[in-house]
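Complex shown without one protein chain; remaining protein chains in place.
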Amino acid sequence: MLNSFSNLIFKTLNPLSSAARSANVRCMSRYGPQFIDPVVDPQEQKKIRETGDLQTYLFRPIKSAPGNYTCSHYFDPEVAKFTNILMSGGRKALCRELMDKTFEQIKRNQIERFNKAETDEERNAIIFDPLIIFHKAIENTKPIMKLLKIKRGGQTYQVPYPITENEKRFRAIKWLIEAGNDKPNPIHFPQRMAIEFIDAANNKGSAVKRKTELHRQCEANRAYAHYRWA
Amino acid sequence: MIVSKPWNELFVTCRSVASIHVRSLFQTSALLQTETEGLLDDDEEFRVIDLKKTSQKSVKKFQREEKPVLPPRYTRMPVDQDWASVWPGPRSFHPATVPLPMFQGNMSDGLPPVGKFANAELMKIPNFLHLTPPAVKKQTEALRKFCTAWPEGLETDEKIEQHFPLEVITSDYCHSAPKIRDPKARIVTVKFKVKALKLGKHSKDKFKRLCKDNYSEERDDVCIVADRCPVRKQNYEYAMYLITALYHEAWNFAEWEKEKSEVDMEYYDWDLNKSKQSYVQLKCWPGKPNPETVDFNTPEAIKYRNAVTDLFNKGEDVDTLAKYKEAVKDILGLS
């Protein structure tokens, strides 16, 4: 009797946890499922006001924006994510500088390429905007599946698994950074990363190679895919 | 059978949360009790089912006595009241007592400033509401019988300085403790302005250097704090001795003072510096520089001299540099 009653109390004390779990919100988050993400980009905000979606935002509680989110033109959420993953020892300012210099270097490389290009076709194909190249690079490096080790009957099999969007992005960023760090030392990190980004945007380079390697292995191991459930 | 101690205790501890559940259980148990009672006592009357529980007395919730909240005091204040009685002494700000519409706080985005109620900023800052002119007047009137007239001939600050150049500051302390004395009472501060002393050009400079940190350039006064002796009288005598010694020493001219060089100068003298030589060289070009042939009283020379002197003596900033630039352009003959 007492047991069931205490269970009752627990559930009434924490009414949202089950709801939270069902709404795909992080279960340790203090925000319940009714909280919505903030809108930082002024363009987005304008759209919301114009299309009349403002009503959905007005009377709902909004999560606070993360500390590194700004409405500045230097801000891009994916770049912020990249910076965070690049950072070590809490040196965010250094990473931000490195990212700025990397983008600058990308531009310089592309302009050099433009000046050296001989045909109009080549010239038109060159993208100058480092942000576009950055996004493209990450898109091209994102894997579709991942391999997980499953032990069956004493043997470990590499089983292809589906991968969430966040994990894809993380993998892509991690591989790009590792590819950047692989290069020989005298070249500074911004120069190395610039080369990596441009290569990845053109589907070349070691980061993309890693992705294709992974895809190849997934393809090779597709026979074990049923071990996910068996 | 169900109503027992454990349930009551539970009701006390988990009141807010589980009250509904427990109360309903409690009520059903009470109902069962009345039911059994009826069965035993009265067989004849047909018991009507009481679903809506109208016969039962509702348990009255413990109601706290609500005290009436009076309007704030300032709404009942007459305009011609004696403010000194309302706020007789220093007191931290109390919004209900102060009849003024006050706002304190920096608000942005066109929001109105924060009012006086629950305003921590108004409470933090010192207020002088106990020192309104009528209150001060009242106090001065009360003190008047203890005061003598302000002496004639001491109306202005300058006259006071002229007649009483020396200011001696001491402080008395009293403790209501086993020891009534305070060692701080021995401290004697002596202040005076340098212009009160008869000093020449050299002696003034020497005096200031001898005083070191005790001399303040902004106020042009010397402040000596004497506390090295245990008794106030001794400290006072020491301070007087110091002033005498400094004064007489300032008038002494020692042999080694002749070795004072350009580096030791406390101000920039254009005549003694290279800037004058550069000017002479400029004016005598292409000939040999000869100071006697150069006229230093032309307006441009004077302007240049003042500009350079100001740069060093007044300090270098945008204005002095601009003046210097103009002066140089003049002497170089540029537009």
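Should a chain be cited, it is by its letter among A and B, assigned in written order, with residues numbered from 1 in that chain.
Please note the rule applied: a contact is a pair of C-beta atoms (placed from the backbone, for glycine too) under 8 Å apart; a residue touches a chain by one contact, two chains touch by 3 or more.
One rule holds for everything that comes next: contacts and distances are computed from a predicted model.
A.B. asks: From the names "serine C-palmitoyltransferase", "Hym1 protein", "Peptidase S26 domain-containing protein" or "Small ribosomal subunit protein mS29", which one matches the UniProt record for the unseen chain?
C.D. replies: Options "serine C-palmitoyltransferase", "Hym1 protein", "Peptidase S26 domain-containing protein" or "Small ribosomal subunit protein mS29" narrow down to "Small ribosomal subunit protein mS29" for the missing chain.
A.B. asks: Of A:Glu104, A:Glu139 or A:Glu219, which sits in contact with the chain we cannot see?
C.D. replies: Of these options, the touching residue for the absent chain is A:Glu104.
A.B. asks: Touching the absent chain in the whole complex: find that residue among B:Asp82, B:Asp182, B:Asp220 or B:Glu316.
C.D. replies: B:Glu316
A.B. asks: Per the definition of touch given earlier, which of A:Arg60, A:Arg152 or A:Arg222 contacts the omitted chain?
C.D. replies: A:Arg60
A.B. asks: For subunit A, which positions touch the chain that isn't shown here?
C.D. replies: Touch set of subunit A with respect to the missing chain: 38-40, 42-43, 45-46, 48, 57-62, 64-65, 70-74, 99-101, 103-104, 107-108, 111-112, 115, 128-130.
A.B. asks: Could you list which residues of subunit B touch the chain missing from the display?
C.D. replies: 273-275, 278-279, 281-282, 285-286, 304, 308, 311-312, 316-317, 321, 324-325, 327-329, 331-334
The working rule: only the chains that are shown with their structure count from here on.
A.B. asks: Rounded to a whole Å, what is the gap between the Cα centroids of subunit A and subunit B?
C.D. replies: Each chain reduced to its C-alpha mean, subunit A and subunit B end up 53 Å apart.
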